[in-house]
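Before anything else, here's the structure in question.
Here the complex is missing one protein chain, while the rest keep their positions.
Going in written order, the chains are labelled A, B, C, D and E, and every chain counts its residues from 1.
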Amino acid sequence: MLNQLDLNTLSKNDQIDHFLVIRKIELRTTRAGKDFLSTELGDKTASLNASIWEGFTEIAARGKIGDVVKVTGTIEEYQGNLQIRVASIKLARPSDNVSPRDFLPESKRNLDEMKKEFDQKIKSITNKSLAKLLKQIFSGETYEKFCNAPAGKSWHHAYIHGLLEHTLEIIKICELMCEFHPELNRDLLISGAMLHDIGKIEELSFDSAFEYTDKGKLIGHIVIAYNMVSDETNKIQGFALELKNNLLHLILSHQGKLEHASPVVPKTAEAIALYQADELSAKVNAYKNAIDSEVRTDSNWTRYIPLADTDLHKYDIGNSSENEPNKTLFE
Amino acid sequence: MLNQLDLNTLSKNDQIDHFLVIRKIELRTTRAGKDFLSTELGDKTASLNASIWEGFTEIAARGKIGDVVKVTGTIEEYQGNLQIRVASIKLARPSDNVSPRDFLPESKRNLDEMKKEFDQKIKSITNKSLAKLLKQIFSGETYEKFCNAPAGKSWHHAYIHGLLEHTLEIIKICELMCEFHPELNRDLLISGAMLHDIGKIEELSFDSAFEYTDKGKLIGHIVIAYNMVSDETNKIQGFALELKNNLLHLILSHQGKLEHASPVVPKTAEAIALYQADELSAKVNAYKNAIDSEVRTDSNWTRYIPLADTDLHKYDIGNSSENEPNKTLFE
Amino acid sequence: MLNQLDLNTLSKNDQIDHFLVIRKIELRTTRAGKDFLSTELGDKTASLNASIWEGFTEIAARGKIGDVVKVTGTIEEYQGNLQIRVASIKLARPSDNVSPRDFLPESKRNLDEMKKEFDQKIKSITNKSLAKLLKQIFSGETYEKFCNAPAGKSWHHAYIHGLLEHTLEIIKICELMCEFHPELNRDLLISGAMLHDIGKIEELSFDSAFEYTDKGKLIGHIVIAYNMVSDETNKIQGFALELKNNLLHLILSHQGKLEHASPVVPKTAEAIALYQADELSAKVNAYKNAIDSEVRTDSNWTRYIPLADTDLHKYDIGNSSENEPNKTLFE
Amino acid sequence: MLNQLDLNTLSKNDQIDHFLVIRKIELRTTRAGKDFLSTELGDKTASLNASIWEGFTEIAARGKIGDVVKVTGTIEEYQGNLQIRVASIKLARPSDNVSPRDFLPESKRNLDEMKKEFDQKIKSITNKSLAKLLKQIFSGETYEKFCNAPAGKSWHHAYIHGLLEHTLEIIKICELMCEFHPELNRDLLISGAMLHDIGKIEELSFDSAFEYTDKGKLIGHIVIAYNMVSDETNKIQGFALELKNNLLHLILSHQGKLEHASPVVPKTAEAIALYQADELSAKVNAYKNAIDSEVRTDSNWTRYIPLADTDLHKYDIGNSSENEPNKTLFE
Amino acid sequence: MLNQLDLNTLSKNDQIDHFLVIRKIELRTTRAGKDFLSTELGDKTASLNASIWEGFTEIAARGKIGDVVKVTGTIEEYQGNLQIRVASIKLARPSDNVSPRDFLPESKRNLDEMKKEFDQKIKSITNKSLAKLLKQIFSGETYEKFCNAPAGKSWHHAYIHGLLEHTLEIIKICELMCEFHPELNRDLLISGAMLHDIGKIEELSFDSAFEYTDKGKLIGHIVIAYNMVSDETNKIQGFALELKNNLLHLILSHQGKLEHASPVVPKTAEAIALYQADELSAKVNAYKNAIDSEVRTDSNWTRYIPLADTDLHKYDIGNSSENEPNKTLFE
Partner (left out) sequence: MLNQLDLNTLSKNDQIDHFLVIRKIELRTTRAGKDFLSTELGDKTASLNASIWEGFTEIAARGKIGDVVKVTGTIEEYQGNLQIRVASIKLARPSDNVSPRDFLPESKRNLDEMKKEFDQKIKSITNKSLAKLLKQIFSGETYEKFCNAPAGKSWHHAYIHGLLEHTLEIIKICELMCEFHPELNRDLLISGAMLHDIGKIEELSFDSAFEYTDKGKLIGHIVIAYNMVSDETNKIQGFALELKNNLLHLILSHQGKLEHASPVVPKTAEAIALYQADELSAKVNAYKNAIDSEVRTDSNWTRYIPLADTDLHKYDIGNSSENEPNKTLFE
């Protein structure tokens, strides 16, 4: 655990004496022939720009994205944005005992609480084949990775433990749908919800940054998950073929449309429920985070967000009514 | 209330002495020169084909879709489908005291229970402007129509009280999203959920059949709802402009995409939550009903369903495993 | 009225002693540590780049887009483009008696002449309900805004009085269609043409720059217009419901396709005429302006124009034939 | 000229003693083993169904679509539609002196008047190269075909002289655009308007019915027109290359989008004007005709029209207001 | 082997005494109350319509699609199409020793020759891991199924041995591409070509008719193939991970686009080669067969073919030139 203030708690003129991770780094030469280093440095709460004009020989030669550096300097403001005026910068040493992992963004939810919830959901599965399958998969190293992985590279739940948080949301949404529709097979649907994104633990690397792996790009998390689950069912005696095909269909179809990379579209009531629950959890998380990180103090609108194909609006409750007793929005 | 067995409880060789509604009617001449009447007759639970070869003079001359007829005859089976062999048929008389409304499909949920739930949701709104708005709109004739209307012509929740049932589902889904995301403005989102489809009470007629009205076709339920809510907010003193615009934005954007007839796309966190909650409620209901009404005994697959762009599968739990302790699917 | 030469009449080496409006402004630091101000300055006829190296303390601190500045300097040429070499720059004072409005681009057509034409068109409506409606709406502050508003932010008729100019064009095109097709209801169609874009007076702000308002982004000009016209018809006794629905349908469907943000597609002969007339007026204006402002002296082609999805060509008549007696193109 | 009443003037129980053209013909056998002939017979004003039960040996053996027959019988009504009860039918003899051409639908505009208008438009072209080109092309057999051809197989201006009528409309629309925009090259644009659809005289056959030719299907009217005009310009000395390319570009791009079979999109101001003028003329004509031929007495809506992707509405002015002094719509 | 003339060699008035398979069957009642059986009967070379008016009690009760029947009767012509006038019909008995398999369409290429070619292609693979993998997969029951399977249900190579024929074509096309581009990894590409459609042996059933299996609909042949190959590589020691991922990528991406159900798009040179080779082999086969089976004697055009989104043309060489020394087209 790092003994330093989070970046997002600092203000103009605050002093920096921090370990930070390199998010972007580029050596540039000014047209006057002077070299400088243009960087973006961050911790798990924020990222700030920093241009370094002196004493960057070591960093320029050996520093790369994902490396941890020790930085001293000052927070300054430049055209409405905070940035770091660097006094000194050097690569972290082994003896510093810091890891890039400590700088990745993390879910705001408590991990142990989420794991406890998840374990209870597994126990709620009454079908013996499915229960066995879930216990086999959600164990050992796979379970550990599942609990740590982000649910995406940058769009939604793109933080450590994000996959677990996202999966729990979908489980609860699906349970609500089972209340509305007792005809839905709860065991099948909840098992599918738990397993649908398990392939992301191999599609993404999340040790020092969130990046697609070669396997992730060539195969994709949907087929990776298919293979993991298919192989595991083969180890379970008496796993009904129809049940297996329906479970695998949930995994394959959970992105809902061929053009979203699902090789089959949802063809069962459970499959359409899982797809729509996934959309709901993902989109609301993504929009909330985009609004949170993009809205500036001088506007209630974000820049244009490509994945939403629009700019987004923050409902500024304070301006619109003097006596709103409600929760505040994004404050 | 009709004192007769529901059609969906009858089997081959059962006798018919029923009031039924005309769903389709066409006078045909055989190529041998003989006239006959090809019809589809139903009650609120099912529809059956019936070709009538004798004694249809009155019906042929004056019967039209939506009219109630008194039919005697027998249930027979023809190539795997049940149909009615008509012995006699005549138009219902005023003295029969039956109405086409009695033959429209209805929600399986209890109306009073749904209204009670809905009223409690209104009471949960703490913002005074919104609370006032909801009370004004959900009252009198508008509220009555809202409680009776279907949520669609044929695809999802296409039955009497369907709009209320659908709205309640969306409210609950949105409440769950508010649990996940305290940043969401609950009052705004739940109010938007309640009002988003209110325009359907004018877009559709649902007295004797579910049809689009002229206004429905020329204006559409989204803009109708916009106008209803906008007019009503104008009657409330101090209704904050920013709140009004955000609420109206929820209504306008709730179909999520321009090509789905929303004139604006969702631009707030509440708007994306409402859109995705609507999709979830609508699609699962639609798929469940399509599977329910289309799957035959000799296949686990429906015909091709145009709105799903695929055929749909019924997970036949009985065949796949001897000891499934779960709920049955669509049985 | 400003007593200074229009920017588009100046050439290389001409002296500048002008009030200009700030179109873009960005404070930059050279890599050698020197600050400078990168700006775009313009009047209603043109915009030029200007980098300012000295004496910009006041502007950098308080100047923002839309502000008027007093500039002295020289026009110079840089790689084929004219730009301003700034000698001095300061913010305009109240005593200078200049307004950002004086710097917005304006229609080349005479305003009074356009208003006169428009009034005659209103008088040509013989249906009493429609005539009354038009007189009510095109009066007072609404009429004033309508006469000043641009028809768009940047694509077509994007200048002061542009909405009025665009509306007049559509009226005349629709009148021609009524000559071809006496079956068209002229009163309905011309009224629809007059009202179709009235919502733009609230969708856009056009005091110091052309920007979308919050209401414009959340609601959009189509639904704003719908509401304005619907409310106004309610004040007219005996306004036939069928007529109202058809008129409102013209407004809602005038962008022709759902994906262009019309919530309904054109379903009447008048609606398709209005949509296509709108397209014709808008596209020709947009292409003409794009060609006019983009074609350089060394090429008959513009850069790639995203909204046209192509580069555009200027037919250079002088090169192609010695004795063309025709009008010149874009000269 | 046929000495018989037009079909669209006849009513129930009127006697038929007419030459008519076969529009559809199919020999069917009843399931009782009886043969009958199912046909659609028409003149230039309408088409009616007719099933023939006796005396059709000759027709069945030798009659085909486009042939003229002599029919006696009675108009009868069947489920709201008029049809012909045939008493006798036989193929027309040469001595009858009738031609299938006499039964094709025709423009309601006077041919001589249209030709006179068109000739004046040619004379208005002042560019010598273009004037010469137009005189060469619009002469002899080509001009005769141009004056007779329909502008389409079934969608818009799908009647004899339709191409000329359509072309005149576009010319007038383009002239109006030249009034708005003096920068447009009038000679170029009007010449392009005249020539843009000339390829239809080879794409379609219109002697006995409107059908695509082999060349029409394999090459298409756009490229056919390109070739005709390109070849003709080569015969004119001093035809400027830039002018030729711009004129040909108008022809190639006049359908506006690649997916509408234009091999290039409009890249000049004249090209976008021609495309949008074509759309305006075509769509209004098509919608008007679809409404005219599809709306029944018991509804103000047509069936679903695939090319419009909607059903269409007839504004029924009589119902909506007692005192409309306007032109009637489609009556 | 059936001792009877192929259907496609018979002409009008020929006698039938054949075993045929039922392709369609429907019991209908005439409007005069008479039952008859509407069927389509075929062998591996053709299918003909046959309506049966007498003696069909057994067939109507027990016959279904895919069953073999013994039929006597005569070939007759009806409106340009041949059909069967049935004298007698009965279900085949076990003692008849006929199987539905004998009636499925078959590749015109010799099976043994194709297998020999295929084996030689396997032997040409020099990479040891890939060679071992191919030998393992193309053996035993899997190889037998692979040699028998069609490549599709109805569009291309939709006949017994069609998958083998299609695979051989793709191999040869890919070999040609390797000649053009020595940079392509031949072993990888040819192995991918061999394996890309192997999943079709489980996606389709082809014993008595070509139908999708439940697994085929829920999982799809792409993922089935992925799983087969992935499992098999796991049995091979030292199978390089990078090679495995690249091979599996070929399988997953071979339909080229997400909307064609590939969960990843081609990302390597080999992958794009395989996709385009597959398209080439499939489309030419499909168009050729569609032209072959659809063109009638009175036209050089087929009906509209949905999968080609056009009607297709047969180049009738005989009509176009007296002295063409070339191969004839589709004769």
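Here is the rule we go by: a residue touches a chain if its C-beta (ideal position, glycine included) is under 8 Å from a C-beta of that chain, and two chains touch if they have at least 3 such contacts.
Worth saying up front: this structure is predicted, and the values here are computed from it rather than measured.
In the full complex, the chain left out of view touches A, C, D, E. Set against the missing chain, the residues D:I89, D:I173 or D:L248 yield one that touches it, D:L248.
For the chain left out of this panel, the touching residue among D:L2, D:A46, D:A60 or D:I219 is D:I219. The chain not shown here is touched by just one of A:I84, A:L176 or A:L218, and that residue is A:L218. Across the interface with the omitted chain, chain A contributes residues 26-27, 30-33, 214, 217-218. Where chain E meets the chain that is not shown, the touching residues are 126-129, 169, 172-173, 176-177, 180-188, 238, 240-243, 246, 249, 265-270, 272-273, 276-277, 279-281, 283-285, 287-288, 291-292, 308-317, 319-321, 323-331. By the touch rule set out above, chain C reaches the unshown chain at residues 28-32, 34, 36, 53, 79, 300-301, 311, 313.
The criterion applied here is as follows: only the chains that are shown with their structure count from here on.
Once chain C is excluded, the chains joined through touch still make one piece. Shared contact partners of chain B and chain C, listed by label: A, D. Both copies, chain A and chain E, contribute mostly matching positions to the interface they share, with over half of the numbers common to the two.
Comparing mean CA positions across the assembly, the chain most remote from chain E is C.
Seen as a C-alpha superposition, chain C sits on chain E after a turn of 180°, to the nearest 5.
Interface matching across A-B, A-C or B-C places the copy of C-D, with more than half of contact pairs shared by residue number, at A-B. Chain geometry summary: the mean Cα position of chain A and that of chain D are 60 Å apart.
Chain A and chain B have Cα centroids separated by 39 Å. One finds 43 Å separating the Cα centroids of chain B and chain E.
Within chain C, contacts with two or more other chains are made by residues 214, 217-218, 242, 246, 249, 267. Viewed as a network of touching protein chains, the structure does not reduce to a path, ring, star or complete graph. Applying the touch definition to every pair of chains gives A-B, A-C, A-E, B-C, B-D, B-E, C-D, D-E.
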